[in-house]
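First the structure, then my questions, so here it is.
Every protein chain except one is present and positioned as in the full complex.
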Amino acid sequence: MPKYSRIIATSLFAVVFGLIPSVSFAQSTLNGETAFILNTFMFLMAGTLVMWMAAGFSMLEAGLVRAQNTATICLKNIVLYAIAGVMYYLIGYKLMYVDVPEGGFIGSFSLFYNPSAEELALMAAEDGADAAEAAAVYGSSDYSRMSDWFFQMVFVATAASIVSGTVAERIKLWPFLIFVAVLTGFIYPIQGAWSWGTGWLDAMGFSDFAGSTIVHSVGGWAALTGAIILGPRAGKYGADGRIHPFPGANMPLATLGTFILWMGWFGFNGGSVLALGSAKAATAMSVVFVNTNLAAAAGCIVSMIYAALRFGKPDLTVVLNGALAGLVAITAGPDIGNPAIAMLIGAIGGLLSTIAIPLFDKVKIDDVVGALSVHLVAGIWGTLAVAIFSTGDYLAQIAGILAIGVFVSITSSIVWIVLKYTIGIRVDERHERYGLDHAEVGLEAYPDFEIRRAGG
Amino acid sequence: MPKYSRIIATSLFAVVFGLIPSVSFAQSTLNGETAFILNTFMFLMAGTLVMWMAAGFSMLEAGLVRAQNTATICLKNIVLYAIAGVMYYLIGYKLMYVDVPEGGFIGSFSLFYNPSAEELALMAAEDGADAAEAAAVYGSSDYSRMSDWFFQMVFVATAASIVSGTVAERIKLWPFLIFVAVLTGFIYPIQGAWSWGTGWLDAMGFSDFAGSTIVHSVGGWAALTGAIILGPRAGKYGADGRIHPFPGANMPLATLGTFILWMGWFGFNGGSVLALGSAKAATAMSVVFVNTNLAAAAGCIVSMIYAALRFGKPDLTVVLNGALAGLVAITAGPDIGNPAIAMLIGAIGGLLSTIAIPLFDKVKIDDVVGALSVHLVAGIWGTLAVAIFSTGDYLAQIAGILAIGVFVSITSSIVWIVLKYTIGIRVDERHERYGLDHAEVGLEAYPDFEIRRAGG
Amino acid sequence: MPKYSRIIATSLFAVVFGLIPSVSFAQSTLNGETAFILNTFMFLMAGTLVMWMAAGFSMLEAGLVRAQNTATICLKNIVLYAIAGVMYYLIGYKLMYVDVPEGGFIGSFSLFYNPSAEELALMAAEDGADAAEAAAVYGSSDYSRMSDWFFQMVFVATAASIVSGTVAERIKLWPFLIFVAVLTGFIYPIQGAWSWGTGWLDAMGFSDFAGSTIVHSVGGWAALTGAIILGPRAGKYGADGRIHPFPGANMPLATLGTFILWMGWFGFNGGSVLALGSAKAATAMSVVFVNTNLAAAAGCIVSMIYAALRFGKPDLTVVLNGALAGLVAITAGPDIGNPAIAMLIGAIGGLLSTIAIPLFDKVKIDDVVGALSVHLVAGIWGTLAVAIFSTGDYLAQIAGILAIGVFVSITSSIVWIVLKYTIGIRVDERHERYGLDHAEVGLEAYPDFEIRRAGG
Amino acid sequence: MKMVMAVIKPFKLDDVREALTALGVEGLTVTEVKGFGRQKGQTEIYRGAEYSVSFLPKVKIEIAISDDMEEQVVEAIQEAASTGRIGDGKIFVYDINNAVRIRTGESGQDAL
Amino acid sequence: MKMVMAVIKPFKLDDVREALTALGVEGLTVTEVKGFGRQKGQTEIYRGAEYSVSFLPKVKIEIAISDDMEEQVVEAIQEAASTGRIGDGKIFVYDINNAVRIRTGESGQDAL
Partner (left out) sequence: MKMVMAVIKPFKLDDVREALTALGVEGLTVTEVKGFGRQKGQTEIYRGAEYSVSFLPKVKIEIAISDDMEEQVVEAIQEAASTGRIGDGKIFVYDINNAVRIRTGESGQDAL
């Protein structure tokens, strides 16, 4: 991930020292300030697209829960996005990116992450006298510091959004939000330091371009432990071993959510080029966009065909999951040079997630929206695929998957269990039947609509 | 607001006169044409995000009205966006920005605002011979003229969207649209000329970066006068002083609307840097994005906690309002250097709006979606906060708040009253009970759904 | 359409050969690499907006069908977007753009369209040694090859989305998807080669900036032949000649879809400038944004007024169609210098589409969402408008409209008919009455809601 | 025992419920229904095509009462639900043989 | 007076209403219901798990009529609602003691 930005750093160096970059010697012919602006603006635009994914998760999950739990999932999703931002500002970013020792395990424990002094000086400078300040800024960094923070922040929120879908329809609001705070303030940043923060996994050669493992599987592991510790929804698994599905209440919302996620993923993967200030970065970003789209398309199509053959019907919810699984799968290596291979990676991602959905049910792990199949299963697959099809190293990839999996599972379990035995994590069964919206939020999601099956 | 663009104007000047900008003398090292392109593209991208806010208001309001009034609010919101654009093109932009005397009150009264002659010449130029035309364009302006128009236009639409939410569920369609035409063609642009148009408020030092007062409170005052003159919805306030809430029909839509607004706000505040053609502008924009996000997050979290403590339940609609109040509050000064203070400003915004919601009910001002609490109350707070935490001047801030408040309230009241005593502004009570969708639009928003409480 | 990009090609040429572009001789003063980056990034951002239109079509159509067919239309829309991408990658793009003989009819029949060798080399280059590779890339192309592919691909998907709305509520899933594959892999690309691929229509002077005919009417013709061959929905046209409308189930979704399309259209028309690397391109893009917005606004307002006068009520669905018709109409010539004329073009587009809606019903062509009125009628109008108001040539415009209309109608009819007499294209009447969601997808779109009129 | 079934205008539901509570009625069951009667539905236009909505939204109330309350209950409903405009609805009364409270198993009068 | 209560397939509603109007019936009340009967619901699959939908959407019609119309009304419904396929529904008839028109207070036959 940090590759594409170094090129600009070097050329910026040249500018600061008054050298005019020339085609034959520098890596990029761009004016240093221009590169700084492009990188920064790219982070902001891509970050906005990733922020939008929070809405995508909300709509997907709001569409896939029952009507009686819809307001609760909406509340959780918007608040978790808020909490993720605050926690990452308070502590998370520094744990992940600041002063991580080379090959180390964790960054700085100090609070707040603010604009640099140079940037503040530049912003405060008189319009007619800020040349030196400007040079100080773009000479020392490839992009504005807070633009990077913004981009990294929205990634944390994604990891948290994944959890909410799996544990929906039975978890209490407040303990869930506490979990989110710990996940986004500590668990995610610490494991992030190992790779993107240039810690020990990075040193080992672990390669996860935009976070199949670092973001998606992390959310997946946290969700998996939550689902196990929390248990399935009341009535989901019959005494006779039969599964009683609770169909999602609003299919167009779920579809909208998937489209939003697909759109946002261009920012997620594209922005992970981490630069726009060179032809190389722009080219890489184009390839990333195309691969991202084709992998999603392949996952979508394959899951539809598989569902039609295996289940007898091309279940829409499975197809939506399939497209997302294609996206998760390509996330570890969207810069691969051959789009046909990206399609293959996405197709296998979609297939695996579709196969996984009933398997989780078989072992009675109740995943309301399929987040485990999509983010965990396809996330692992995508990370391995970098070794299979690209420059990744098998050992490093497996080490990364395992280390992160173990770390997140253990830390998450501890948090879930502490919550369980202190304030409790599960709403009581009567409330569950009656709907979390009444019990936890105090209003109905669709009060004017005659709703079937709402308990009493 | 105009600060960050001047820097480029100056360097463009250098280019036009054949000087090659150099790091040591110019404020920006960018090629003039590059800066022109970046500024222009930024306006277009940010403007697109702000345009998207019109959809956000639509969904928020469609979610917070009753099912029987949903199609009407959808119709109003898309048509008001259309009218805002047309009126601003016909007359509004020139009133606000063209030939406003320094320290003056109003711009030009002439019709239409078109591309400049230089730009038309450039567009018409043969591809091989347009160098001179190009230089004429980027030498005389920092950005393409219509890109700025586009960006300013979407702001007007925002002000109009605010009104529709407050007066929903009882106002007639056509008078409402006439009000919108006057608001966007005259009232908004005239007060806008005082500050952003470099009129007397600007001369006084009034500081409102992206429009806490100039956009949001303006919409708020117009909505407030409308709500008072129109009166509350039938049955809202019982004879016994009891309040009978009419819960919003579609919570996921309201949540989606809030996410859309949150996303669009990055364009709203970020684009208000008004430039991208320098490291200074890019840095400022990054800071603006971060502050905008943290203020919203803080408003969201604080309003949830307050609602849980005060009302007993973390009412989702209040939390959505709280996030928006955080956004409105930071809008006057999103370029503040310390994100922690942005959080504080947003948190207080969220708190104030949540406190205000029942107060408006207490005085029987019926605000369907909470627009007054969000846009007026938090807008005033945000404008004051610039004086408290930043470089703003207390006197100027208060002067701006009062002057604009008085002007908009008086002119809006006149328009509402004229409409009331001519064509009437209120649907008759039977239609109100039966639903505006039947009476005003002639269709149902959800015809296939069994709806509760629809009158007959 | 290719105009605005040539300017940069020329300046890039200069850079490659070591000439420093100067204000007085070159068409653009931009550094070649900067222009390459800007063009590329513009394609990616605009393409993302156009991709988003697929969600817009989904929501519009999901809102305008009955509840019992909602999941099916969602499934069709997401899968058609996936198929469009895959087919265009496999074969379509090359048919359209690669090796089209000057004035010819069709491009290359070879499979896959991948990054160029130069781009792969650049991406693989060491960070410290890629200057030559970079120069090879931006010296030979104005933009990264895959960014253009991405932008062109999302256009194909748009054409396919148009079809799904017209033939909704009665067509079988799988034959529909096969049709989409043929349309996006062959029919669309072949006619596209004639104009945008620099084939014979381009040579004739046919001018269709962003595709009123090439995209929208193509979708329209394919939809028209489908609607005729498929026949109307059961019960739509009574034996007595009476029309029995089936109101769309979800108006806020339809409104959201329209807003999404409106937003995406800035990418559709704006991105069709095909460059951002010069002041000329940036200026043109600004004008395009403004015209696009004003044409939509005018279409929206005019259709509302016409519907109110003619039908007695300002039917929301007609107003949504009107805004879209304004957009389709301006798509052929959004670079016109006078926005007032853009408004006029949009207004007439909105008017024509509103007039057309009942006419199609009169001849018993059952168009569920109004796609024929919007995309076909307004598409033809917009293409002619280029001759009336702008530099277009009447003969060339008419030739283009006719040639493409005839070609698409014939080829589409063949495909529809073959499908009809092999696997069949129509669900049986009982399933149609009961809802396609049960028969084709195996789930309900709104299972928790009490639905009226669902058959049994 | 009697069952009183009334079809009324939806916005009158609260008034009727209050009137009944005042009489000492302790329970009732409400159903959303659509009514067809002398009150004609509107003619609507959808996308330029006219169609008539024959059914209007109504609310059905079912109240099981002891025989002696029939008269007052019917009267109370009639008064509370009346607007004097067409479409106000109907009240029907019929005998029921038995009533059981599920929670306790009580039956007859005691179950109401 | 009699109350005729029919449970029919939803898409037959308009046919039944027309048949009844032709007989001079001036009012009826319609409820969306779900039916369980000999007609089995489909087995659906959601995310790979089978489940059976036991209930099928039906429409319930209630028509209060004078005693002498019972036969024709039942017959008309039966004819109009029949498709000959399983699940066509049932008609039930029971006595009602009284009917009141809320608007006017009229009762008995006159209220219908």
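Letters A, B, C, D and E mark the chains as written, and numbering starts fresh at 1 in each.
Just so it is clear, a residue touches a chain if its C-beta (ideal position, glycine included) is under 8 Å from a C-beta of that chain, and two chains touch if they have at least 3 such contacts.
Just so you know, these numbers come straight off a predicted model, no measurement behind them.
Interchain touches from the omitted chain, evaluated on the whole complex, reach A, B, D, E. Which of A:Glu61, A:Asp148 or A:Glu450 touches the hidden chain is settled by the complete complex: it is A:Glu450.
Note that of B:Thr29, B:Thr317, B:Gln397 or B:Ser412, the residue touching the chain absent from this view is B:Thr317.
Those residues of subunit A that touch the chain absent from the view are 433, 438, 442-443, 450-456.
Although one chain is not displayed, its contacts with subunit B can still be listed: residues 243-245, 247, 307, 310-313, 315, 317-318, 357-358, 361, 370. On the side of subunit E, touch with the chain left out of the figure occurs at residues 2, 6-8, 31-38, 54-55, 58, 60, 70, 74, 77-78, 81-95.
Operating definition for what follows: only the chains that are shown with their structure count from here on.
Considering the contact criterion stated above, the chains in touch with subunit B and with subunit E alike are A, C, D. Under the contact definition, subunit A and subunit E share the contacting chains C. The chain pair with more C-beta contacts between its two chains, of C-D and C-E, is C-D.
Both copies, subunit A and subunit B, contribute mostly unmatched positions to the interface they share, with under half of the numbers common to the two. Multi-chain contact residues of subunit C (touching two or more other chains): 31, 34, 45, 247, 250, 256, 311-313, 315, 317, 442-443, 446, 449-454.
Multi-chain contact residues of subunit E (touching two or more other chains) are listed as 32, 45-46.
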